[in-house]
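Notes follow once the structure below has been shown.
Of the protein chains in this complex, all but one are displayed in their positions.
This part shows subunit A:
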Amino acid sequence: MKVETGKNIQVKDVSPSGIKIIWQEIKKDKLAMGSLIILAAILLFVYGASLFMDAKEIAKVDFLSIYMEPSSDYWLGTDYGGRDVFGQLIIGTRNSFTISLFITLFTAIIGLSLGLLAGYFGGATDNVIMRIIDFVIALPQLMFIIVVVTIVPIFNVYVFILIMTMFLWTGKARLIRSKALSERELDYIHASQTLGTPHWKIILFQLLPNVSSLIIVNFILNLAGNIGLESSLTFLGFGLPESTPSLGTLISYARNPDVLENKWWIWVPASLMILVLMLSINFVGQALKRAADARQRRG
């Protein structure tokens, strides 16, 4: 009994860490909690199931079973090449999510490094980095992508991730920079400097933890945005080829009026999947956003 009370006090002594606050905030928010469960279920299923699927087999054209309606053989019917839509949906969701994840990850790494450097050092370093950002923003993004898509001999997932990363890091860099700029004026950074801590250590171990909540929130919200991004580009015809199924490929079949009107099984499931993924990631992201800002917390 005594031991127990002692333990309780100990637990209270420990300050709520970032992860704990986030978890509490999600638990308080039913929508976020539901979203998290749905998201986890979809991702587990998709990544699990795709392990047992043969992507080549699914991509194989079979003229004997074109545009078949959903049945027990083909759960979600087939497309104009007689390919199983359900299989494409699984692989496509996996591809789309992986692409989004990597784009978000890479842009976060670049944006974080440059943003921290610009914000911490300020002055000339900041100037150079900001001019680079201005330059990238000034580039006509869509035109660039179209040109790359047409001249690159093999356009695959990696190339797609690479060129999207090239354009999308700027927003993050600016966000992190402005936060770092205001943090570096605080005395704890000055204190570290007078204590003889080298710059790189101050950036990594003093500054970074204080911008981390901002990064996490931005990361999650970007993840949702980037899923939609891939799909819309593919829909416009500048995304991935049919040989790499993605949610965008499935939806872009709806450009054919016949498919749009009569063959709902091809594009509706993929559209719903995008909607559900984006919404649920967003709801979780909103809860995280509140967790990061003490004034908005519910719990």
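Convention: a residue touches a chain if its C-beta (ideal position, glycine included) is under 8 Å from a C-beta of that chain, and two chains touch if they have at least 3 such contacts; residues count from 1.
The rule is simple: contacts and distances are computed from a predicted model.
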Quiz item: What protein name does the UniProt record of the undisplayed chain give, "ATP-binding cassette domain-containing protein", "L-lactate dehydrogenase complex protein LldE", "Periplasmic nitrate reductase subunit NapG" or "Urea ABC transporter permease subunit UrtC"?
Solution: "ATP-binding cassette domain-containing protein"
Self-check item: Contact with the hidden chain (one of A:Thr125, A:Gln193 or A:Asn256)
Solution: A:Gln193
Quiz item: Considering the entire assembly, which residues of subunit A contact the chain that has been omitted?
Solution: 13-15, 186-188, 190-198, 206, 209-210
